[in-house]
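Here the complex is missing a single protein chain, while all its other protein chains stay put.
This part shows chain A:
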Amino acid sequence: MRTSPRVRAGQYVLLAGFLLFLGFPVLWIVSASFKSSAELNSLSASLIPNEWVFTNFTEALERQNLLRSAANSFLVAVCTMVLGVVLTLPMSYALARLRGKLRAAGTVWILATQVFPQILIIIPLFLVLRTVMLNDTLFGLILVYVTFTLPFTLWMMQGYVAAIPRELEDAGAMDGANRFRVLLHIVFPLLRPGLMATAMFTFVSAWNEFFLALVLLQSPELYTLPITLRSFLGAEGQTQLGPLAAGAVLATIPSVIVFGFLQKKLTGGMLAGAVKG
């Protein structure tokens, strides 16, 4: 049944409206990053700056060591992503496929970890990290991020694993492949969309996280981007909106690049899975 031109036009209008709704904050922050402080405090707000100002970017880059913080954030986010994926893959398979008490315990653990607010455990966490001399280190922060993202990624990946028919694995086994080969050549390729989703989730979570980094890192040379960007918020609620917007725009770029790269793989994986399934 063909969609009528009117319905199709309506769909496009709705889609455009939705895109505008999603994209407007991004456009506004980009616009703000090129505006002067006076224009940002003007009643007549416009998306296109009256006068293009680039000093917000130089101020953001020079004043707050934004590049060093970006490098720290990138390092932490990539490590969290890699470690998260490496751990999630076998664990989620075990949780989805293996029957027994371990699975039940694992499921309870996943749910239990989600109900504790961060603020409740931050001091014990800090003390534990200090005991093992990992406070004020990026490595300690990475371990914490992996720990905090693991329950959700396991929960998510379990669903992907469960969706793969067991018959595929049985067929591989009947052809003489051992379990490792079955996993490597049959299961893991089909899990690529899930892995990409896991990678994106862990990367973005680590890239954006503020509170744990604030508390666990003390040395300014280790600060991640969210901490550095928050330094544009001063005492008495003063906000240096121009440099903050410029910093936010710059901070978004690596995240968007990684997201774009992984998104291609996500789509590709879904297609591959569809053919093989």
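Throughout what follows, contacts are C-beta pairs under 8 Å (C-beta built on N, C-alpha and C of every residue); 3 or more make two chains touch, one makes a residue touch a chain; residues count from 1.
Convention: contacts and distances are computed from a predicted model.
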item	value
Per UniProt, the name of the complex member that is left out, chosen from "Cytochrome c oxidase subunit 1", "Extracellular solute-binding protein", "NADH dehydrogenase" or "PDGLE domain-containing protein"	"Extracellular solute-binding protein"
Of A:3, A:42 or A:263, the residue in touch with the unshown chain	A:42
From A:75, A:91, A:156 or A:204, residue that would touch the chain that is not displayed	A:75
Sole contact to the chain not displayed, among A:67, A:86 or A:171	A:86
Missing-partner contacts on chain A, residue numbers	37-38, 41-44, 63, 72, 75-76, 78-79, 82-83, 86, 119, 122-123, 126-127, 130, 135-139, 142, 210-211, 214-215, 217-222, 227, 230-240
